[in-house]
Each structure stands twice: as C-alpha cells, then as structure tokens.
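Once you've had a glance at the structure underneath, I'll fire off some questions.
For this depiction, one protein chain was excluded, whereas all remaining protein chains were kept in their positions.
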Amino acid sequence: MLCSKRISKLNREGVKRLAKVDAITGWRNLEIGCAIIEPGSSRKLRTGDWRSQRPVTDRDKCIKCGMCWIYCPDMVYLPLRSGYFKWDENYCKGCGICANECPEDAISMVMEGD
Amino acid sequence: MPKRVGIEVSLAASEAACAVDSDVIAAYPITPQTHIVEHLSELVADGKLDAEFIPVESEHSAMSVCIGSSAVGARTFTASSAQGLALMHEILFIAPALRTPIVMAVVNRAMSGPISIWNDHSDIMAERDVGWIQTFAENGQEVFDLIIHAFRVAEDPKVLLPVMVNLDGFTLSHVIEPIEMLNAREVRRYIKPYKPQMVLDPKHPVTMGAVGVPEVYTEAKQQIESVLRASKKVVVSAWKEFARLYGRTYRPIETYRTKGAEVVLMTMGSVSETAMTAVDKMRDKEIAVGLMRFRLWRPFPLEEFRRAVKGVKVLAVLDRAISYGAQGGPVFMEVRSALYGQAGQPNISGFVAGLGGRDITTDMFEEMVKKAIRYAKKGKGPTYELIGVREK
Partner (left out) sequence: MMKAASGGFKKFTPKTLPKFEPLAQGHRACQGCGEVLALRMALKAMGKNMIIASATGCMEIITSAYPQTAWDVPWIHVAFENAAAVASGIEAGRKVLMRKGRLPKGRTTIVAMAGDGGTADIGLQALSGALERGHDFVYICLDNEAYMNTGVQRSSATPYGAMTTTSPPGKLSIGQYTWKKNVPAIVEAHAIPYVATAAPAYYVDLMNKAKKAAMIRGPAYLHIYSPCPTGWRLAPERAVAISRLAVQTNIFPLYEVIDGRYILTKKIKKPKPVEEYLGLQGRFRHLDKKTIQEIQERVDREYEALLQKATLAEVQEEST
C-alpha cells in the first residue's frame, strides 16, 4: 500500500527528469535501506541518445520471425498484433545485432541524421 | 516466576535465540562461539525450535545468508568470534545499510597474530564503525537478557538495525551460572512478531542494494547514522520495559559505588565483576574509587556518560585491545574525546590489559587506579600504557 502511494507520487513528480536530478533529494526522502520501490524505473533513461546508427526494417522483406526481438539486448523491438515488431527509438543504442541476425537481411543500419 | 537454572552461558545464549522463535540461524563454528551454535542445531534437530539451521562454509557466507533471510522477513540469528567476525567485516557494513535486523552474539576473542583463542576485545573494537548496535554483557543472566532485548530493539520499526551482543570468550561463554530463563510464552509479552518493512516479494518487486551514486551515497549514510543515533531511545525504553516485566534493570552506563568517588575505573564486559571486587577492596582502604561500565557501546551513550562522570577527578580507562600506533586503546580514545572541552573534566589515564586471555587480577586494577591517581597529581596529561608486560 505504502509502496504504491509513493510510486504514484514519484510519477506525479514527472518521469522526464534525468537520473542524477532524481537522486538529489534529502536523506529523509530515501526509502528504508535506500531501496528503489518503483519497478522498472530505468525506463526514464532514454539510452537511445547513445546511438550513432539506427536500424531500419524493410517490412516487405520481414518474415515476422522475431529474431530482432529475441536477440535485442535493449528490448527495443515490441511485438505487434500484426506479427511485425515496432522499433523503439527511445532505447535503441544502435548496436546492430538485429541487422546482423536478421535471416532475410530486412534490417539495415543507417547513420543518424541521414 | 521463571525458574533459575544452572546452565552454561553459551547454552543460555542459544536458549534466548530459541525463546524468541528465531526463523533462520546461519553460522560457522569458531572457538569460543561453538557451544552456542551446537546447542542451536540441537534445538532445531530435536524440534524444539522451528528454524532453518544453515551450516554455512564460512562466516562471510553466514552473514550473507543472514542478510538474505532477513530481507525476506525471517527473524535471523547468528554468532561469531574474532577471525570469524573479521571475515564478516565486509558484509557487516551492508546489514545496517539494507536495514536488516539481524541479531548476533559476539563471543569476544583476541585477533591473530599470534593466533589466540582466548578472550580480549580486539575483535569487536575493529568493528566499531560498521553501523550495528553493540551491547556488552557481564554475566550469564545478562547474556540471556541482552539477546532477548536485542531482538526487540533490532525489529522496532523505528530502528531496523542489526545488533551485536558481546560476551567474553571462555571467561563468560564457557562458565556455568544460575540463570533465570524466560520461556517462549514469557518472552512473547516482550517480543512481538516481526513485521518487516521492506521485503523481497514477487508481488511487490523492490530493488535492494542499488548502486549508491555520489548524489545519494552521503544521504544513504546519513539515514544509517540518524537511525543508529536515534536507536538509543528505543534501547533504553526497551530496557525499562524489560525491567517492568521481568524485574531486571539495565542502563547504557552501569555504575558501581560511584557515589562520592573521586577516581573512577572504566571497564566493559565480564572483567567488571573482578573490577567490582577490586573497588570493594580499595574502598576498604579508604580510596574513594568507583566503577563505570559501558553496557551500550554503539550508539555511544554520550549524555549518559558525561552525566555519570560529573565530579569525577580521575578516570582510569581499561582497554582490552591495542590500537597500534594510536594515542591509546579504542575505549580510552573515545572516552577522552567525549570529555574534551568539558568543564572540570577528569584527568584520564588509559591502560591496556587482559590481552589474549591474560587474567586481570584485583591487584592489577589497584595498580591502574593508583597509577591514575599518581599521574593526575603530577599533572601528567593523558597517558597510555600496557599493564603486566614482562620486560625480562
């Protein structure tokens, strides 16, 4: 109960702030043992800005095999009802595993800004 | 009324952990702690205590297991000594940081080298800064009572810190004493079921032990520091409640014949009973001497200590550990700094004695008191020396 109350408060305070800003708080605001009570809160960290290249999927070639999804270390391919996978630009670090593993060569890496 | 029985003090320590219905005991054998864990494993094997007894492969793992079990809400007990305590050192810091209310009996023993299985306080004095509440027992009854008390304090929602109960190896742990043993029913009036505040539970996932980035590390430390300091109130009120229920009184600073005393001897642990005899003998010789002992060592009972030494002209502080190359023994240094700048502060002398199982006799206490008086008269500043070292 206590946890969920605190979480909604955290959410109200806005999820867009940067990690380090969030950590700057008075010691009385820390949870017991400095625990983090909001699961999966790393979603606030947009690691997508690390990227210099981004994967582009050619849906004409895509066979919906899901290799991009299962082999992604950053969980940036989200399965869609249609069977395709939606790429999440917020978190993709541009490693290129998906392009390398795609059995149909449907994914190509293109430079950001191009 | 609870029955008074003749029992080995180590066994009484185990019976205390049993009376509070401990859930998990993880321990590694080390002399002179062994009888505590042996008896606990018997209690579990005989079905008298419904607990998981985990015979770990090292003290490092003992403390790690304790943190794991405490983090899921299990009442957790362990015991160790000297090298074992030192092997736990790394993990001792983490138990208070994760606010896991583990209770540990520390059977005080000298640190190697040379290796020694006998009693002094060099093990616990190396663990002063780890963030645990630390109490000291002087006799078997106190061992039993302080362990029960430790669970009540540790699990208090305002505290949630681990507690070490110190008892001297062999000289206390291995003697048979008449002890009033409270049974589980009687203890239940004092110890309520443990209600953990932060647990690992798949239904409410939390992350414990996250990386303390520089932006939060200081605040995380402040939390432990504040809670540890504030725990003194709970420690004291839990002792008052203990006295109300069971009739035995404990205080952060215990005193003996300090009324009108100009000289006060400071000790801690089981040697205090010899010190009391020494005080009686000196009082017979018209030396106005009294005795003070630290019952509570962490958090340091500063106000109580300052109050207790008011009017005292000479302090003779006994250390049962060496702090190599320092200004004196650890207790001496803390006592001196507690009195620094206080109006009318006593002249303080530090004495290191009783290392590695060497007896401290009443004569040695008398020697310390007389030396302290002499140094005070000569106006010698704080001094520190080893008592009973053979030069030839």
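Just so it is clear, A and B label the chains in written order, and each chain counts residues from 1 on its own.
FYI, contacts are C-beta pairs under 8 Å (C-beta built on N, C-alpha and C of every residue); 3 or more make two chains touch, one makes a residue touch a chain.
Model, not experiment: these values are computed from the prediction.
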Contacts of the hidden chain among displayed chains: A, B
Touch with the omitted chain, as defined above, among B:V9, B:V37 or B:V65: B:V65
Residue, one of B:V5, B:I117, B:A184 or B:A210, that touches the chain absent here: B:A210
On subunit B, residues whose C-beta touches the chain left out of the figure: 23-24, 26, 50-52, 54-58, 60-61, 64-74, 76, 90-91, 94, 98, 193, 200-202, 204-213, 215-216
Hidden partner interface residues of subunit A, rising order: 19, 22-23, 25, 34, 36, 38-47, 50, 65-66, 70-76, 79, 88, 90-91, 93-97, 99-101, 109
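Basically, only the chains that are shown with their structure count from here on.
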Contact footprint of subunit A on subunit B as seen in their complex: 97-100, 160, 197-198, 204-210, 212-213, 215-216, 218-220, 222-223, 226
Subunit A - residues contacting subunit B, complex: 3, 20, 23-27, 30-37, 39
